[in-house]
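So that we are looking at the same thing, I have put the structure below in structure tokens.
All protein chains of the complex are present and in place, except for one that has been dropped.
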Amino acid sequence: MLEREKVLRDPVHDHIYIQHQVILDLINTKEFQRLRRIKQLGTTSSTFHGAEHSRFSHSVGVYEITRRICDLFERNYPSKEPSDGLWDDSERLVALCAALLHDVGHGAYSHTFEHIFSTNHEEMTQKIITDQSTEINAVLREVSPAFPEKVASVINKTYSNPQVVQMISSKLDADRMDYLLRDSYFTGTHYGTFDLTRILRVMRPYEGGIVFDKTGMHAVEDYIISRFQMYQQIYFHPVSRSMEVILSHLLKRAKDLYLKNELEDGFAKNYLEPFFNEEFTLGDYLRLDDGVLNTCFESWRYSKDRILRDFAIRFLDRHPLKSMLYDSKTASISLDNLKELVSNCGYNADYYTGTNNSFDLPYKYDKANIKLLEKNGDLVELSNVSALVGALTNKSLGDERFFFPKEMLEEESQSEIFKCYYDEFLKHIKNDRII
Amino acid sequence: MLEREKVLRDPVHDHIYIQHQVILDLINTKEFQRLRRIKQLGTTSSTFHGAEHSRFSHSVGVYEITRRICDLFERNYPSKEPSDGLWDDSERLVALCAALLHDVGHGAYSHTFEHIFSTNHEEMTQKIITDQSTEINAVLREVSPAFPEKVASVINKTYSNPQVVQMISSKLDADRMDYLLRDSYFTGTHYGTFDLTRILRVMRPYEGGIVFDKTGMHAVEDYIISRFQMYQQIYFHPVSRSMEVILSHLLKRAKDLYLKNELEDGFAKNYLEPFFNEEFTLGDYLRLDDGVLNTCFESWRYSKDRILRDFAIRFLDRHPLKSMLYDSKTASISLDNLKELVSNCGYNADYYTGTNNSFDLPYKYDKANIKLLEKNGDLVELSNVSALVGALTNKSLGDERFFFPKEMLEEESQSEIFKCYYDEFLKHIKNDRII
Amino acid sequence: MLEREKVLRDPVHDHIYIQHQVILDLINTKEFQRLRRIKQLGTTSSTFHGAEHSRFSHSVGVYEITRRICDLFERNYPSKEPSDGLWDDSERLVALCAALLHDVGHGAYSHTFEHIFSTNHEEMTQKIITDQSTEINAVLREVSPAFPEKVASVINKTYSNPQVVQMISSKLDADRMDYLLRDSYFTGTHYGTFDLTRILRVMRPYEGGIVFDKTGMHAVEDYIISRFQMYQQIYFHPVSRSMEVILSHLLKRAKDLYLKNELEDGFAKNYLEPFFNEEFTLGDYLRLDDGVLNTCFESWRYSKDRILRDFAIRFLDRHPLKSMLYDSKTASISLDNLKELVSNCGYNADYYTGTNNSFDLPYKYDKANIKLLEKNGDLVELSNVSALVGALTNKSLGDERFFFPKEMLEEESQSEIFKCYYDEFLKHIKNDRII
Partner (left out) sequence: MLEREKVLRDPVHDHIYIQHQVILDLINTKEFQRLRRIKQLGTTSSTFHGAEHSRFSHSVGVYEITRRICDLFERNYPSKEPSDGLWDDSERLVALCAALLHDVGHGAYSHTFEHIFSTNHEEMTQKIITDQSTEINAVLREVSPAFPEKVASVINKTYSNPQVVQMISSKLDADRMDYLLRDSYFTGTHYGTFDLTRILRVMRPYEGGIVFDKTGMHAVEDYIISRFQMYQQIYFHPVSRSMEVILSHLLKRAKDLYLKNELEDGFAKNYLEPFFNEEFTLGDYLRLDDGVLNTCFESWRYSKDRILRDFAIRFLDRHPLKSMLYDSKTASISLDNLKELVSNCGYNADYYTGTNNSFDLPYKYDKANIKLLEKNGDLVELSNVSALVGALTNKSLGDERFFFPKEMLEEESQSEIFKCYYDEFLKHIKNDRII
């Protein structure tokens, strides 16, 4: 314990209270500081310009919510004897460390990057915590030699105490609560707002993990809906997804060129070579951040390759592709036609068209359900008592989009030669949807 | 005018309303999009982790406040004949463009960068607007050939209509109002909060520019105090200034090495060479952003030069120097002694010590005073009627700090050999102040 | 129009803009000022102590939202020829007056009062507007002799222009939007928060009234859910309903005594006599407000009648009855038993027990559906495209509660003689529900 607690100022939680030297030391490691240079929401800031917050700020937020849960549990439900299903406060430190570090393996534009280069941020998180080469591992080892593995096991959900695991990862955990509130705050929308203090008040430890007092049912319901709304309105925004498609095709183009030995030498190649080859070290991985990748793209503005150059410019200067909705039925009929029309207009359709499916299961009915506690100790499952959550249960909500150059929609074509293709293209579209 | 207005979602102003094609086109230029990659507050985010917002978001915010002022003036004080001192709405577009572009010449970590490399973001702003090579200039020229110069003249305050000039730059302008509110929001503090809608309501055009209805005196006063508080509590925070000192010494070290021909070849040297030589083109300048500079520093983590390496690591991994207050009296007696002690402990004092003076004049009494309008048309000057503003007028408030390695304060020295220097060092300090 | 607009400061809308002399004059009438003395949420403030806001503040809020809708419609969808389905701004004044006055007939604790005395606040609203004795009528008549009837017809939904009617009363109108935001703000909960500016942006006039751009579907959905949450969590709160039961039984007792000629003479009798007799004038009605009723109750603290006295004290000093959930199945079996047990313990069960059913239809599928506008002009109905709204459609959500003295639950009975009844009573209850 620190002699006197320290605080970080945080716009979401007002203050974040640091009470252990270990937590302070973890924050000061280079692996954790690196999270300052990785945006939490990647390309979303191209749509919601306020959303420039980093994974650093989310990580300390998850820590803070976990700390408050521990405080509340310790104050109201302290364990009196082993296996009484109440809270054992000697678990606090491992919970706090796991909360703080749960995302430490994230890289720049993780989602897209992983897809192209087969990296995996969850594996990297485990490695950063358990590999003796890292500063984080060194800090954790000072607690005890086995401590790094213990923290890592909470994050990969194999830890023995389900209360600790569920604080950090479950259908209603500190991670999700922080990102909904934080992403709402920074985008400037309010869809992700729910009643955090009320939810904390109705949370309770039990032998199987964490449950919620039934009197708080509507607050839990409100959280589920907020999460659903954030997915539909923020995370699945078509323009951000378009920028993701561009990023993905840009990285793919670079990789394709590299594999054909056509990528120019230089800085960008040096940084990315281990990933093109899918043989990278932890050190290679940790060197990358948003700024490094953007700098690679900046250097490709001047590439000899027309496509690489164009996609670098599109990404940096924000020239999104246009998109239309489709579904499995219209896809089989129309997508190939549309790609061909794009191709006819002189675009390489492998790069200049693309699809993106974004679906979320707002509430999945499985063993890890949210459970409500009746007065007499009975547990009831949330979707069984909430009409609203019931309506969303096991429903995969989202959409599928086809991306293409916005020139295809030009009504007054400047190039007479493509006019027939444009006209044909438009016939496939009604109400922003492919028919 | 756009057929239908477009909006950007903004956390400070809720929505930003785009009503002209020109504004939309300006936002979509590469020079403006580049502002997304430059943080508004530079090293402040190392202290207030929420403050990761970009100059892009501030720029559209200044645009929006200016737009509201124009709306209000047009609705309540429309000019009926030339020189009646009321608002001529044909000035709207030039005002909006100037508001949007007033900071477009800012570079990465401008403050520090300019100091080391003698660049000047105000000159760059003028150039980006008036140089025919830029996308921004091309958009503005479509309005009229003289339009770029007109917009530039508003920003450099030579434009003929003082109302337009004072909207963008004066003691109470759209620029300052946006950054106070925005920096408050993103830091998560509330010192910068003042009553924007009230101030907009009491703003009025007159022949000499803009004045404020006297009934709004306390709202104006509140704004002055908010600005003062932001300077004292946020902008002058010792840790952010420490990170600035580190950045400054890092760039200085690189320049010193370059000039001695000792800087390693590579990416960083290529990007910065024009600045080391103080012979750079607009293109050289526009390639730089926070990510590019950070990537240079990342590459210097592995430099052969011990000092360059250490400062790169200090900057990226956030290892600030410690600081103490001093004043002119104590400086002359103690600073040299302290530097020597630091030197004795094995540090190169040219880099490992430094000073930073941060002072702000919360309200300067000069010709550009804030004026209040009496009912009968008389003007009175703010500091003459506000006791609070009077108290701050012409007072330069802030402090001077001496920076040094935190090891100098180690109470239980691990290296017996430096103990005498540490003890001596401590004798110069009382209550975080050099004596 | 006022030469210069006036503003009211409002915590929900920041400022409320008054631009017409008529609106200012209406606010200054005695009938409208009287709304300052009537709480918007009646007994809810006994649960959520912040909810002390008045019907005055809600009424000006509805006015303000309506004003913004008119502004938006005038700016973006101005009618060019009769019956083009766009917005005819000559309707603005009638819309604003109707918005401001829509609740002017509300009396003190309307809900409960009406139930006991067969008054009707909607009828009173019509009367206050159209009866020549009122100050409101006089103000409206200055616009034109037919204007009062016109305003009244908007409120009772017989006015010819459906756009005007639907602004004020429909499934998504200025009334509901204001009360959700306002009740959220003053209770200090956030369930009622939705994205007002986004909804205003997607609202559109059409020949049949008002529709919403389909791109705003999730914002509309969010509003429906917020309303649902406010009902479940705030408006249906058991303790507020208990206070309503107490109020209702208190008024009923007074009436019963009066009709039996047993009510003491005095101030309270004078004020309420017209209502006991169900023969009251508009003047009688307008004299009542929360303070007058509470003062009647205050005088009954000293009544000879034990029940009247006890209920007056319970209401003023906030001693709620306890309640349990029941449903039609358990009601038929248990309620009579429970009443008898209460009776056995010495309480007059006619007053000391009661039931309250609170149900809300979050979204009713009928002709007045919320419609969304596709790009090509097609209209689609909300519940057909929103899974969430679909789940709530035509579902009556709420609960039924049985109220009784909390002494019935005493575990350690102080009065041995009632112990058997208490024990018996408890057998009917499980998990706060009657079984």
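We call the chains A, B and C, going by the order they appear; numbering starts again at 1 in every chain.
The working rule: contacts are C-beta pairs under 8 Å (C-beta built on N, C-alpha and C of every residue); 3 or more make two chains touch, one makes a residue touch a chain.
Being a predicted model, the structure only gives us computed values, none of them experimental.
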{"item": "Chains on display which the left-out chain touches in the complete complex", "value": "A, B, C"}
{"item": "Sole residue of C:V143, C:L282, C:L316 or C:A331 that reaches the chain not shown, by the stated touch rule", "value": "C:L316"}
{"item": "Residue in contact with the excluded chain [from A:V7, A:L24 or A:C420]", "value": "A:V7"}
{"item": "Touching residue (missing chain; options B:Q233, B:N270 or B:N344)", "value": "B:Q233"}
{"item": "For chain B, residues in touch with the removed chain", "value": "189-191, 193-195, 214, 218-219, 221-222, 225, 228-229, 232-233, 374-376, 378, 387-388, 390-392, 395, 397, 430-432"}
{"item": "Hidden partner chain, residues of chain C it touches", "value": "8-12, 14, 28-30, 33-34, 36-37, 45-50, 52-54, 56-57, 60, 185-189, 266-267, 287, 289-292, 294-295, 298, 313, 316-319"}
{"item": "Residues from chain A at the interface with the omitted partner, ascending", "value": "4-5, 7, 14-15, 76, 197, 201"}
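Definition applied: only the chains that are shown with their structure count from here on.
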{"item": "Identifier of the chain whose CA centre is least distant from the whole-structure CA centre", "value": "A"}
{"item": "Between chain C and chain A, distance of the C-alpha-averaged centres to the nearest whole Å", "value": "42"}
{"item": "Centroid spacing, where centroids are CA-atom means, of chain B and chain C in whole angstrom", "value": "50"}
{"item": "Interface hub residues of chain C, defined as touching at least two other chains", "value": "none"}
